[in-house]
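A single protein chain has been removed from this complex, and every other one stays in its place.
Take a look at subunit A:
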Amino acid sequence: MSRAETTAGPGLHDGDPGHRPGEPVRERAPAPPASRTPRAAWSLGLFGSELLIVFRRARTLALLGVLAGVPVLVGIAVRIETRGGHSVGGDGGGGPAFLEQISNNGLFLAFASLAATLPFFLPMAIGVVAGDSVAGEASTGTLRYLLVAPAGRTRLLLAKYASVLTFCVAATLVVVLSAVVVGFSLFPVGDVTLLSGNTVSLSDGILRGLLIALLVASSLIGLAALGLFISTLTDSGIGAMAATVGLLITVQIINNIPQLHALQPYLFPHYWLSFADVMRAPVIWTGILKNLALQFLYAAVFGSAAWARFTTRDVTA
């Protein structure tokens, strides 16, 4: 954006759509560099309205409701199964990670729920919201009205992406909070046993839990950018959602075919479960850093692709 901005004269800022000659907006809104603060406020306002659009949707609330339900189901199932003093998963210790520890410490329900939702539930919710972000507006015909406002396409896209990322954090927190409420009410809570067998205090465990929530939310950055890019490709909201979720499922399947192991380190979900490394002593950062780097790489590639597509396309709806 900055490149175009510096070359364009006042009022010609890049990506300002709908500024056909003679339109009053253009005369009133020359954008001299001095108007930084109003523009920042503008961006914030745009972001706020995007956020409202996302979170006021019944669909979004339903998605969050489903996510909140997962810990409840897991918690009740573990509670029933361990009632007679049995251990979960029988002799083999199968099932999702951290399941074994839930009956000893309710906090582990949060980790087990994240491990259970991260492969599909969480990213599916992100895929729906990200896929809908631009294409949904296009299919309902509201996109062009948005573009008439002198916000600039780049800023609109950034606001959309920021609202999707906020949803990532919100969705993760919904899982964690629901799990903490259910876990603390159904199971004893106390010192936390790490994977390495060490025991740390509850406050240390909660801090690690917060870090895990943050890591899980950041694990979705790449998929959010991918969904946003797909969303700029089409005018069909449903199509973009389906494509994003379908892509997620495909990638997850590829990620589990041993013969394709050469490809797997470059797939966005490959290091998702590295968040569990926080529960080791000493913490192993390699996988976590790889995951973050991969997410930012996906964000850079598909974010800029979305930008290239969105700022150069003709909006017909």
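Simple rule for what comes next: contacts are C-beta pairs under 8 Å (C-beta built on N, C-alpha and C of every residue); 3 or more make two chains touch, one makes a residue touch a chain; residues count from 1.
Note that contacts and distances are computed from a predicted model.
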{"item": "The complex's invisible chain, by UniProt name, from \"Circularly permuted ATP-grasp type 2 domain-containing protein\", \"Outer membrane lipoprotein carrier protein LolA\", \"High-affinity branched-chain amino acid ABC transporter\" or \"Alpha-ketoacid dehydrogenase subunit beta\"", "value": "\"Outer membrane lipoprotein carrier protein LolA\""}
{"item": "Residue, one of A:S103, A:T172, A:S218 or A:S231, that touches the chain absent here", "value": "A:S103"}
{"item": "Selected residue (touches chain absent from view) among A:G69, A:P119 or A:G239", "value": "A:P119"}
{"item": "Residues in subunit A touching the chain absent from view", "value": "8, 11-12, 14-21, 26, 87, 89, 91-98, 100-101, 103-105, 115-116, 118-120, 144, 147-148, 153, 190-191, 193, 195-199, 252-253, 255-256, 258, 261, 269, 272-273, 276, 280, 284, 297, 300-302, 304-305, 307-309, 311-317"}
